[in-house]
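Let me begin by handing over the structure; questions about it come next.
Missing here: one protein chain of the complex. Every other protein chain is in place.
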Amino acid sequence: MKAFLKYREIWLAAAIIVLVGLISTRFPAFADPGNLRQVFNDTSILMILALGQMVVILTRSIDLSMASNLCFSGMVVAMLNAAHPAIPIPLLIVIALAVGLVLGAINGLLVWRLNIPSIVVTLGTLTIYRGATFVLSGGAWVNADKMSPDFIGFQRAAFLGIPVLSWIAILVIALFFVLMTRTALGRSIYAIGVNPTASVYTGIDVGRTKFIVFCISGIIGGLAGYLWISRYVIASVEVANGYELNIIAACVIGGISIAGGIGSVGGAVLGALFLGIISNALPVINISPFWQMAISGSAIILAVVLNARGERQQGRIILRKVEAA
Amino acid sequence: MDTTAQHGTVKEGPAASTPRLTLSGISKSFPGVRALHNVSLSLYPGQVTALIGENGAGKSTLVKIMTGIYQPDSGTISIDDQAVALHSAHAAFGHGVTAIHQETVLFDDLSVAENIFLGHAPRTRLGTIDWRTMRKDAREVLDTMHAGHIDADARLKDLGIANKHLVAVARAMSIDAQIVIMDEPTAALSMKEIEELFLLIEFLKEEGKAILFISHKFDEIYRIADRYTVFRDGEMVGEGLIKDAGQSQIVRMMVGRSVDHIFPQRKAEIGAPMLSVSGLSHPTEFNDIGFELHKGEILGFYGLVGAGRSEVMQAISGITRTSGGTITLEGKVIAPKSAADSIEAGIVYVPEERGKQGVVIGLPIFQNVSLPSLKRTSKSGFLRLAEEFSLARSYTERLDLRASSLSQDVGTLSGGNQQKIVIAKWLATAPKVIILDEPTKGIDIGSKAAVHGFMAELVAQGLSVIMVSSELPEILGMSDRVVVMREGLVAAVYDNKGLDAETLVRTAAGIAA
Amino acid sequence: MTDIPAPRHIPDRLDKPFRSAIFSWEALLVVVAIAIFAINSFASPYFLDPYSLSDLTFNFTEKGLIAFAMALLIISGEIDLSVAAIIALASTMMGMAVQAGAGTPVLVLIGIVVGLGCGAFNGLLVTRLGLPSIVVTIGTMSLFRGIAFIILGDQAYKGYPESFAFFGQGYVWWVVSFELVLFLIAAVVYWFLLHRTSFGRRVFAIGNNPVAAQFSGVRVGRIKFILFCLTGLMSGIASVLITSRLGSTRPSIAQGYELEVITMVVLGGVSILGGAGSIVGVVLAAFIMGLVTFGLGLLNVPGIVMSIFIGLLLIIVIALPIVWRRLRGSS
Partner (left out) sequence: ENVKIALVVKSLGNGFFDAANKGAEEAAKELGDVDIIYTGPTKATAEAQIEVVNSLIAQKVNAIAISANDADALVPVLKKAMERGITVISWDSGVAKEGRQLHLNPSDTGLIGETIIKLAADYLPEGGDVAILSASSTATNQNAWIDAAKKVLPEKFPKIKLVATVYGDDDSAKSTDEAKGLLKSYPNLKAIIAPTTVGVVAAAQVVTDEKLIGKVNVTGLALPSEFKKFIDNGASQAVALWNPIDLGYSAVYLAHDLAVKKEEAKPGATLSIGRVGKVTLDDTNSAAMAPPFQFDKTNIEKFSKIY
């Protein structure tokens, strides 16, 4: 099964390589290392968000409020930066994480303490957090103009030739890898997804773990909030509107089972990369932007069909002769 | 290990020493149900205590209280004379209590090693999980249990059911628990695995563990237990040493009356062929299955767990697709593509996994019973509740269902009472052929007799019955003929005249006579 | 044979109809609806006006129509996120037909058929290939709307015939709009379908335990397929109404409706996990959402702030019974 899991990711990686190959037949420069590095950088935020969503989905929950959380946290730091440009960026990032954490914890508490299904809770907070952004900002936008050069420049600074944004993504990927494979929490997250009842019997506090998982996705939302705002240099109520579905789509393409328990860090990253490449490539290979939506829709459906193929149980084999054959 | 134990003699445990765990005055109510009322129980080191009671007597509820999953409304739990509070399953572990629950509860998609060590995995110095040590420890635990054939790296879902149970036991062992609880561990096992399990229980006794063993099968209880405690309707009605109590005495305590379980006598009036199956095949599960079922006949299907009996039955009732073969009902070839088709044709399949395949938890009793018969209880698509209630009433009352009303959610019934619903709902479709897969799995002795009586009645009315069972007495006591399956093939068909248990077991296991 | 004592009598139901009616979800919603109605009438002098009240209904009728079918779908344990995209695609097809000179009856037919077709497509993917519906419909949501974008690009279709305007703008009697009448008729039809037919009973069974339902002779795949078709059909009907109301088609039409429809269904007490829910609840939820948005609109509260109220309402109304039970349980 382990080998099989790897198998799935190898498939996805192969699909990505084929995709890049296809694109470069029409636009050779696309496969340049420089350009690929840039595609990675462009996809960083989606990757980070997909990882945050992944831990939630693994526990058979879902966080629809991530994009709204991003919007709110981003607005908070943007407004802080506009009002007090002297606040150092690391502190702002910590603030973004903290704000994200609070929003995530609200989701988590409602799921844990009141036992409301996560899809209902986050459907509610999806609108509440975005509305709260409006109330907070009075509807006004924070423009590039009002942001300090450091605020905008931090993620763009290059370290070893790679932008900080990409480094942050790499760091987050590494952290999630350790979390999911090397910590008790990570294993409990899988266990809850595989069999929640058994998890209770095993002594895992399912409610508390779900709470933690929502805190994680909240923190990720906060981090993405700062990164998004400083990348697109505008903070408004409409930031990342509807993006929650892209995040989930990345997870789905990455082979994370919506029924919980199945999925890996590599899958989430590759899934995000797949979407990132498509949205990056369409404009350059001169496909009308109006095709973009239909193409990513088809990609999602195709990915689910293929994943389901892989997941389909072989069934246990009783007959000797079949086993031998 | 003491070899005498393998021959079924019960050793006198260390003379009634101090109990390791004592429950006293435990009460627990659910909305509308008093599951436990002021019960007490003691478990002694190195001894097996059997917990006995009818379906719904409160046994599993007590297990859940002892393992921290439910909190009692009142009463105290003490371990080694220290009062303890078990807030959660984790807390229970901390006090050395572990359980193998009634429904197998493990993680299909995780590895064997992880299933054993989830929650208490060995750590590296950095505090991260030490996978290498974990695998090594897992192998050690499995080895000490004589289960070295199980690969610690395998996914649990790739194991057979018996091996899964062994993993559950290995988990209990790895926790180094002093108190091990087993809630109907044998319900899904056949002879061979049960024997292995008993060896393990002996081993645990040697280690000085206190064991609570729940089962509806008296042969097992007499075989393995040292003491017994009997529950009736959530109250404790008796306890003592098993060697001092006869079976009828215990049964009387259990049901409040005497039940002498004798299989019903039937005049074999076997008629024309009803259902005949030939060459039925499936790519991976079974091959070239052929047999004939007559009007008024009970055809037993015996085999080890995993022999493929259920799959064959599900194929006959249209649930599993076949790759070849024909099914003939009353001379007409049928090819059911769904359970709906087969029910319409007059063949019903009463599945074995009641929670998953049998009852619809969330719907009230009467809606469960009427579900396969909706065509009859409704009129041009519109429901008629009165019809549904009367249908449900006539079948549930005959099976002596214990419920407060027919509008009660089946999820609130005990396991055995849910099984009665399962049987009732398919009987209510008035079928020609009824296939019962492990029909008495997990139901108490009184109800078992009722089910058997009912089967006899059915065939007397001219129905034909296929009974899949892993219980030898049931197979021998009820069937007219017995089909034995082994590894997806029909190994033999016997007439049940002078048929003995040994022949069946040997055929099922593939050991030459 | 063993002596079996006379069977115990089991009553049909333990009679507590009054209590259960008082504590039912619908009762809670009625209270909420009345409260909001009262607050609205106090807060704005314009609220209690037949024309206002009539305009108010347009805030929920189209979404409500879809919500009925969605309720059944969610009760059966599935979900359809592509409904708004179906609206866009159906509207685009109607627009193409208009360019080709189609008349009103043909247009309506096209809207309905396209909706049905999209629903059937979802249904096939979910039931034939056994895929999770939430994921499939995230995909088809992009696909359907994507097709609309491919066809229309930055263009718009207009020039719908005069008679076509009736569906979304017409009144049947005084201030009673055609949309409202259609909504009420659909409510009755769906109420019967869900609560009074064997089809509805099977939907509940599937939602609670699809495997056991299948073993009990319920054709699970077929019923789910029908439910997807129904959802598509209702989206097609909604598309006719919206297109008629706007008198034009853009590929971005009805954006974001899917979440509002689902909010309506969940607020109506349908369990998102499947297996429970009622049409009365959905009707009440539709009215409540209309009342809240219209009431706040009269006070010129921005839409996004209204959505805070809707979000809070959703969580509070779902949490209330849980908190209530817990409080009662602890005392």
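We just call them A, B and C in the order they show up, numbering each chain from 1.
Here, a residue touches a chain if its C-beta (ideal position, glycine included) is under 8 Å from a C-beta of that chain, and two chains touch if they have at least 3 such contacts.
On a predicted model such as this, the values are computed, not experimentally measured, just so you know.
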Checklist line | Chain not shown, its touching partners among those shown | finding: A, C
Note to self: Using the document's definition of touch, tell me which of A:25, A:143 or A:197 contacts the absent chain.
What the structure shows: A:143
Next item on the list: Sort through A:183, A:279 or A:298 and give me the one touching the missing partner chain.
Entry: A:279
Notebook entry, point to check: In terms of residues, what is the contact footprint of the unshown chain on chain A?
Noted result: 27, 29-30, 35, 42, 134, 137, 139-141, 143-145, 156, 228, 231-234, 236-241, 279-280, 282-286, 289-290
Next item on the list: Using the touch rule from the top, list residues of chain C that touch the missing partner.
Entry: 44, 46-47, 49, 51-52, 55-56, 58-59, 153-154, 156, 158, 165, 168-169, 242, 245-248, 250-256, 293-294, 297-298, 300, 302-304
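Quick note on the criterion: only the chains that are shown with their structure count from here on.
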Checklist line | Geometric centre distance via CA averages, chain C-chain A, whole Å | finding: 29
Next item on the list: Name the residues of chain B that each touch 2 or more other chains.
Entry: none
Margin query: For the complex, give me every residue of chain C touching chain B.
Written below: 1-5, 7-14, 196-202, 204-205, 207-209, 211-219, 275-276
Margin query: Which stretch or stretches of chain A touch chain B in the complex?
Written below: 1-2, 178, 181-184, 187-188, 190-191, 194-195, 197-205, 261-262, 313-322
Notebook entry, point to check: What part of chain B is in contact with chain A in the complex they form?
Noted result: 67-69, 88-90, 92-93, 99, 101, 103, 105-111, 114, 118-119, 121, 123, 127-129, 153-155, 157-158, 160, 283-287, 306-308, 311, 487-489
